[in-house]
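First, the structure itself, so that you have it in front of you.
Missing here is one protein chain; the remaining ones are kept as they sit in the complex.
Moving on, here comes subunit A:
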Amino acid sequence: MVKNILLLDSEGKRVAVKYYSDDWPTNSAKLAFEKSLFTKTMKSNARTEAEITMFDNHTIVYKFVQDLHFFVTGSDDENELILAAVLQGFFDSVSLLLRNTVDKREALENLDLILLCLDEIVDRGMILETDANVIAGKVAVNSMDPSAPLSEQTISQALNVAREHLTRTLFQ
């Protein structure tokens, strides 16, 4: 359903990309696609609303913020609004995860979160989730495994766990 998700910078270079179809078998084919897509879309104003274009028999929806360009590609007979929902999910969850400072630098510094985010949105072309809150929630789960022995936890983590225990018992 989804052929690729791309996150490029303001010069068309990769920040993070994920391909799900074999339309682009080699890395150079992928780079060529990214380059021509970027050149084609760079002048458009996709900052307030997501924009859309047809390109090489693919439908592509895209949205820009700061120096980041978000793209979602689907086949040309895909429901455009479904692709837009995926794009919105990706865009919003990245905004949540980067706490609204969405730019290239922040994205690269938190590349692990971006990659996990991509992993939670689409699995080999199949849409997993489009709700940004759910996606960000899944990615941000970051505490220690509660069943881990205390020896492996740092003091602050241990305190956190203790605090959670306490609040839980208090609210019951």
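A few comments on the model shown:
Criterion: a residue touches a chain if its C-beta (ideal position, glycine included) is under 8 Å from a C-beta of that chain, and two chains touch if they have at least 3 such contacts; residues count from 1.
One rule holds in what follows: contacts and distances are computed from a predicted model.
Only one chain is not pictured, and the protein name UniProt records for it, out of "Elongator complex protein 5", "Large ribosomal subunit protein uL3m", "Coatomer subunit gamma" or "Translin", is "Coatomer subunit gamma". Residue-level contact of subunit A with the missing chain is found at 14, 16-17, 27, 30-31, 44-45, 49-54, 61, 76-77, 79-85, 104-105, 108-113, 115-116, 119, 123-124, 126-130, 138, 140-145, 147-148, 152.
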